[in-house]
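Questions regarding the structure given below will be posed in turn.
With one protein chain withheld, the remaining protein chains of the complex are depicted in position.
In this document, chain identifiers A and B correspond to the written order of the chains, with residue numbering beginning at 1 in each.
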Amino acid sequence: MSAVVRHFRSAIVLGVALAGAAAAAAAQDARLGAQLDEGTRVLVQAAVDSARAAGLPTEPLVDKALEGARKRADGTRITRAVTALAARLRASRSSLGAGATESDLVAGAAALQAGVSADVLHQLRAARPSGALAVPLVVLSDLVTRGVPTDTAAAVVLLVAREGMGDDAFLTLQREVQRDVMGGAPPASAAAVRTRGVLAGGTVRRPARNAATDATRNATSSAKP
Amino acid sequence: MTDEEREMRLAADVREALGNGPPSTPEARARVMEAVRAAGATPRAGASRPGWRSPGVGLLVAASIAGIIALVRARGLSYVPEPVPGINRPSQPVAAGAPTPARSVGAVSDNAAVRVQFVLVAPDAKSVAVVGDFNDWNPSATPLESARGMWSSEEVVTAGRHDYAFVIDGTRWIADPSAPQAPADELGGGYSVLIAGAKP
Partner (left out) sequence: MRPGLSRVEATDAAVVRRVLAGDVEAFAVLVERHHQRCLRLAMRLVGSAQDAEEVVQDAFVRAYRALGRYEEREQFSAWLTRILVNRCRTSAARSARRAQTFVHDEVAAGAAAARGGADARVWRAEIERALAALPPEQREAFVLKHVEELDYDAMARITGAGVSALKMRVKRACERLRVLLEGEES
């Protein structure tokens, strides 16, 4: 966008009650300008503007570009990360609905990035029709990232959601699976066991070695760390 | 020509045509190592034995440290635990608890401000900072303060989901070992997630 157009646009927008949004956009502009080379900045700005026009949150996109700049990634990589995130935000909104908060959308985008399907997001929304979904989605992404197979992770998270359990149940599940996996347990088994515990309303004791060894044998034969 | 001979010929043609794939450059390998360093604490040996293991001493102590800190926060004390010898090894920072957000009064909308505390046990670090979407990933913006190797800082962030990481000695980016993980994306990354305003 040329400086003239930018200037013209700013002049009009400032005169209107949208001054707040314009100030935010201008601030984003300045942050990008401070960290990115001009070529990359133009491309990223275009992605940000396009997202804004589509009613998608723009701050996550700016943050992503700044993250890339701080990690000294090259311009191509940064641009790709931003446009890919924009696409995931869009897909996230398709599945989670127009009422989803920014946190919900970003959490949904992360879940999609982790390999969770859009349909699972849709089902999660159906399981919790109103209210925030950020925590279940964060926990879902965490489980998958730690090695729980996508379908297993989706199944347990949906199960907990359909039981009407609150965010603390999900956070407990995440903490316990994390501890188990760090201790060497197969992620899929840990997820299953700890979900049972959360649904039962208490902490399940670790299973006897025999049952766990069987589960391990099954899990490691396909061996996907 | 037999089937097998034909198969061999086809295979040889394909191999020759495809060559060796994109070249492995020093830059690409350096990017791999950058991502590896950012992936967090050195993996622990011996996790390969099948079945459930009893928690290693390291895990037990980390858990007790987290327990102590939770207790401290609940009672508003300013106790600082002694570093445990043999546990906090150099270049193996252990998070002593995920950031614990304070409860906000009333419903927490996505714009409410929430006080959170970042904590990392890293006795051999010369500096630790937290970077995230709340400070433009700027390693200079939010340094943590050290009390005998336990680094911490209290910050105010907007309620909701945040990506973050710790930066050790200005260059080494690591995830928070005790927080939920974010998946890696086009930038590599894959650090930690904080949900401010959620119950711990």
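As a convention for this text, a contact is a pair of C-beta atoms (placed from the backbone, for glycine too) under 8 Å apart; a residue touches a chain by one contact, two chains touch by 3 or more.
Quick caveat: nothing in here was measured; it's all calculated off a predicted structure.
Undergrad: When the complex is taken as a whole, what residues of chain B touch the one chain not shown?
TA: Chain B touches the chain not shown through residues 6-7, 10-11, 13-15, 17-24, 28-29, 31-33, 35-37, 39-40, 42-48, 89-92, 184, 186, 188, 190.
Simple rule for what comes next: only the chains that are shown with their structure count from here on.
Undergrad: Report the inter-chain centroid distance for chain A and chain B in whole angstrom, where each centroid is the mean of the CA atoms.
TA: So the centroids are 16 Å from each other.
Undergrad: Any idea which chain A residues touch chain B in the complex?
TA: Touch residues, chain A against chain B: 31, 35, 59-60, 63-64, 66-71, 73, 77-78, 80-81, 84-85, 101-103, 106-107, 110, 113-115, 134-135, 138-139, 141-142, 144-146, 167-168, 171, 174, 178-180, 182-185, 206-207, 209, 212-213, 216-217, 220.
Undergrad: For the complex, which residues does chain B have touching chain A?
TA: On the chain B side, the touching residues are 34, 44, 46-56, 59, 63, 110, 131, 133, 136-139, 159-161, 163, 173, 178, 180-190, 193, 195, 198-200.
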